[in-house]
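Here is subunit A:
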Amino acid sequence: MEYIAYFFIVVGLIFFLGTSIGLLRFPDFYTRMHAAGKGDTLSTVLILVGCIFAVGNQGDLNWILALKILLIINFVFIGSPTATHAMMDVGERAGAKPWNKKGENK
Partner candidate 1 sequence: MEDIIPKFNYIVVVVLMMTGLWSMLAQGNLIKKCIGMAIFQTGIILFFISIGAKNDALIPILTEGANHTFDNPNIDKVTNPLTQILMLTAIVVGVATLGVGLALAQKVYQQHDSFDEDEILNNQTK
Partner candidate 2 sequence: MADLPIWHYDTLFLTLALLFGITALAMQNLMGAAIVFGAYSFLMCLIWTTMGAVDVAFTEAAVGAGVSTVFIFATIYNTGVSATPNSPRIAFKIFAGLIAFGTGAFLLSALPDFPDWGDPKSPVNSTIAPYYIANSITDAHVPNIVTTVLADYRGFDTLLETTVVFIACIAIYSILRIDNAKSKVTEPDIITSPPAYDPTDSLIIRQASRIMVPFMQLFALYVIAHGHYSPGGGFQGGVILGASIILLSISFDLKHVLQQWTEKKIMILTALGVLIYAMVGLACILMDGVYLDYAALDSVLPGDEAYARSHGILLVEIGVGITVMFSMIGIYINLASNGRFDRGL
Partner candidate 3 sequence: MIKHLPIFIVLAPLLGAVFAALTSWYRPKLSFPVVLSGLFISFLSSFCLIFKLLNSESGIIHYQLGGWGDKGEYGIVGIQITVDYLNSLILTAVTIISLLTAIFSSQSVNRELAGQQRYFFALFSLLVTGLLGITITGDIFNLYVFMEIAALSSYALIAYGKGRSYMASFNYLIMGTMGACLYLLGVGFVFVKTGTLNIENLSLLIPQTLQASQAVFVGFVLIIVGAWAKMAFFPMHGWLPNAYTYAPTASGALLAPLATKVSVYAMIRIMITVYSIDYVLKSPNIQTAALLLSSISILVGSFFSLTQTNLRKIACYFIVSEIGYMVGGAWLANDPGLKGAVYHIIADAAMTSALFMVIGCILFRTGQVELKKLDGLFYKMPITFIALVITMAALIGVPPTCGFFSKFYLIQGAAQAGTWHFVGALLISSLIKAVILFRIIEIGYNKVPNPAKEGNKTIPRDEAPLSMLIPTLIVTLSLIALGIFTDTLITDFIAKALPEIPAP
């Protein structure tokens, strides 16, 4: 049980690392938000799933807590992409230009 928890948390952290690198290295606003939005949501969800197993007591899941964490996952799943969408939307309206290969618009 403990190892399942570790597994999920570590995988979540790997995704999170990817998110951070993407946020720093991608060339323009949209790709950065893409990295942040996707990676962030997934890694948060994975870490939370890990938590479900981590809070269990000697092989037994603590069902109430697990349910609460599932609810949190649900809301993260709704909230985080929406926030990313909102920022993308605003970015477009504010005139952030997408990057292209020629590197014209940084």
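These made the cut because all candidates are chains of the complex that A comes from, given by their letters.
What we mean here is this: contacts are C-beta pairs under 8 Å (C-beta built on N, C-alpha and C of every residue); 3 or more make two chains touch, one makes a residue touch a chain; residues count from 1.
All values reported here derive from a predicted model rather than from experimental measurement.
Colleague: State which numbered option touches subunit A in this complex: 1, 2 or 3.
Modeller: It is candidate 2 that touches subunit A.
Colleague: Which residues of subunit A touch candidate 2 once you look at their complex with the stated criterion?
Modeller: 75, 78-79, 82, 85-86, 89, 93
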